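Below is one structure; the comments refer to it alone.
The other protein chains are all here in position, but one chain of the complex has been omitted.
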Amino acid sequence: MSLGLHSFLFRATSLMFVATIAVTACTSTTPPGASTAPSAAAGPVSGGTVTIPIGADPTLNPWSPNAFVESLFINRAIFEGLTKPGKDLAPAPDLAESWTTASDGLSWTFKLRSGVKWSDGKPFSADDVAFTFNDIVLKPDLGAQNRASYAAVKSVTVVDPTTVRFDLTRKFAALPSFLAYNAGILPKHVLSADPLKTTSFNKGIPVSTGPFKVEKYTSGQSVSLVPNEHYFGPKPYLDKVVFTVVADPNTQIAQALSGDLQIMILDNKAAVERVKAASGLVVVSRPLVQYYWLSLNQTDNRFTDVRVRQAFVHAIDRQAIIKSVELGYGSIANSPITPALAAYYDPSLASKYPYDPAKATELLKAAGWTPGANGVLQKDGKPFQFTMDVGQRGVLEPVNALIQQDLKKVGVIVDLNTMEWNSYIQKDVVRREYTATVNWWTYPSDPDVFPYYHSSAAGKGFNIPGYQDPKLDDLLVQGQSASDLESRKAVYKQLQQYTSEVLPYLFLWYPQEIDVLSSSLKGVPELGLRDAMHYLGEWWLAKK
Amino acid sequence: MTRLGYAALATLAAIALLAVAGPLVWTIAPEATNPAQGLLGPSAAHPLGTDELGRDVLSRLLHGSRVTLVVGIAAMLAALLLGVIVGALAGFNGGWVDALLMRFTDGMLAVPAFFFVLVVITVLDKGISTLVFVIGALSWMPVARVVYGETLRWKTAEFVVAATSLGVPGPRLLMRHILPQAIPSLVVSATLGVAFAILTESALSYLGFGVQAPLPSLGNMLQRAQVYVFTAPALAIYPGIAITAVVLAFNFLGDGLRDALDPRRRR
Partner (left out) sequence: MIVFASALTFFFVNLAPGGPGSVMRFDVDAQQREALIKRMGLDRPVEQRYAEWVGGAVRGDLGTSLLTDEPVSQRVGERLPNTLTLAGAALVLSIALGIPIGLIQALRRGSPLDHILSLLSAIGLSVPVFWLGIVLILLFAVSLRVLPSAGVTAIATDTPFDRLRHLVLPAVVLASTVLPTVVRFMRSAAIEVLHEDYIRTAAAKGLAPRVVLLRHVLRNALIPVVSAIGALVPRLLGGTVVTEAVFSWPGLGRLALEAAQGRDYPLITGLTVVVAAIAVTTSLLVDLAYTRIDPRIRIA
């Protein structure tokens, strides 16, 4: 009898096991999707709704400190800045038609478009630009986002209703690029009372100049956009764009597979093969201005010897990280300038620091580290052991696990301290109390990386490792002061060579973005999705 | 005890054996990465395949079961301790102590504890001890109720009254005479408590608050596997089944014990 019971239990459990296998087997075959044959006609057609997922409720104000992550998509679609990222990532005209810098380099003058209207019909003018910068961005106690990027701007002067001048405290060649990056202009006539906290604007229906305006904001669910009838440019093709709040990345994928969305960023790259296999979807890779790095705190004298830093880079198998964590969608980084900035990127550095544990050991030995007990490196009787803080976000956890194992192979012992993101920022960024940590920088489409590398930014600024080097400082300032493209290229080429030698940060890799599109969605430029949002008016849906 | 109960006990013994002795026999380290060998299917070297970083799944499952069981049992013991203290004090002393403590217990039972957990867990450092403390704090209430009931019940039993008249002091009375009567109920609570603790640990790990990587636990293996649910669903199946099996076994054991120890059956 007990045998019967045992076998009954066994049968029941294996039935469940089989059921689960069956479920997952079913899901690995192509779902019965609505297969879309691309239309034979080439021209764009009007009509249709495009649905895009975001992770949480957005804040519809590009300068609000709460407007990050999910808010970036919509804010770029509805709010226009003076410039926007061009299809080659160089700054292209948006609200400004043209711009010039003075001969002393201490001001930039922008000629604005005329005839632009806000979505409530009121006219746009230089006053709005002055308001946005003088009364919002440059007011320190408002805590506007990205304020630090405009540290060189003293004030904005209205020259005439269609001309503004940015007066600078020092030369700032990158200003037009920075103005393309989350720098939408806000309406003076609506927000002069409370620029950053008017919730009927930020969480309701804002007033904007872009091709689309907000129609409806349903908290926790969706924000829908419809064409802005007062837009100065051509009418968009789409009838409607809806951003739905879908928090779980797997659910986003499930929705893409079932045809409920038309475009999304595939954060979870591991699912790429599955998505490629689905009919009706197109998978593309897009360039990003982003790089991952390992920061070794320069206040720890084990890390001040450049040979140690170089050894670490040789010891870490970066190609393996890219393959397993980014599914191959990325390339090895040896400087802060990304391949996406094609005009400046120096490809000759790409093969520097190949994966070579033997070389790493050699360099470490030269720096005084010799194998002790159990093969652990030691110097002056102390083993080479330290803790790395790991923020729980994105791919950081697996990356740190791989780095830990790679360093172990050359005799360096790393203990991982995994922390919730908020606490991690408090410890590593605010208090700067860390030994080593891995993270990334994303920045505007310009090689000006001054805030992350200058010695003045050590300690409380964005120079996370705290690396201070007068030669590097000099190169950074030269890059900001150079005004024409050729001289900038020369300076930044030098900068790339120098940083790859001295490794202020240990450069890891440049990721690419994977986007999933419905095959009927056309007109999306070959840019990262956030940048592509500036061109929402050009998107169209082919008829099925 | 029912045959089902014995079956559960046997299963648990087997699982415990695997968790304790397994890693000693199967010596591949659970954190040894090998990215080139990621996401492989079952093979001779890796009977359950590898995860996304090339770590051996079987090893992680064995170590993870260890961690999960340790967390589960420790949390249950914490809950037991808290519950016994509260319940016994309330039942034994009566009066305002009783009213205060039992009101507090009822209050804690009435409030959805998971919301508190979210708050508390962000305050404290992540780690196994926090986890044990938090889960224990979530589950001591039913234990307190049980102990309270038993204390009240046995307080007026003849042998207790006799002992009091003999001059046995209060605390000793409690420890030596009353509480041992509650042991059968406590054992049942304990087994069900472990089941609850294991499920809670996996839920917390899913939300990112549980056992931290790279230490494997069945819960956080499931959380990492979620990323790969479309490409390598097996990574989610193994820990899921492990959790279900262990929790199921504890539940059956608890039921079996409860049936066996039910005083009404004794009649």
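Going by the order they are written in, the chains are A and B; count residues from 1 in each one.
Everything that follows uses one rule, which is that contacts are C-beta pairs under 8 Å (C-beta built on N, C-alpha and C of every residue); 3 or more make two chains touch, one makes a residue touch a chain.
Here the structure is a predicted model, which is why all the values come from computation and not from measurement.
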| item | value |
| --- | --- |
| Selected residue (touches chain absent from view) among B:L179, B:I243 or B:L257 | B:I243 |
| Candidates A:S46, A:S114, A:S155 or A:T199 - the one touching the absent chain | A:T199 |
| Residue among A:N134, A:T163, A:T244 or A:Q497 touching the omitted chain | A:T244 |
| Positions on subunit A where the hidden chain makes contact | 8-9, 12, 16, 20, 23-24, 26-27, 31-32, 49, 51, 56-57, 59, 65-66, 68, 140-148, 197, 199, 202-203, 219-222, 242, 244-248, 250-251, 254-255, 257-258, 260, 420-423, 425-427, 429-430, 439, 460-462 |
| Touch list for subunit B against the chain that is not drawn | 107, 109-116, 118-123, 195, 199, 202-203, 206-207, 219, 222, 226, 229, 236, 240, 243-245, 247-248, 251-252 |
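Throughout what follows, only the chains that are shown with their structure count from here on.
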| item | value |
| --- | --- |
| Subunit A and subunit B: spacing of chain centres that average the CA atoms, whole Å | 42 |
| Subunit B-facing residues of subunit A, complex | 1-2, 5-6, 9, 13, 16-17, 20-21, 24, 27-28, 249-250, 253, 268, 270-271, 273-275, 317, 320-321, 323-325, 390, 392, 397-398, 401-402, 404-405, 416, 418-420, 422-423 |
| Touching residues on subunit B, where the partner in the complex is subunit A | 3-4, 6-7, 31-33, 35-36, 38, 52-54, 122, 126, 208-209, 212-214, 224, 226-234, 237, 240-241, 244-245 |
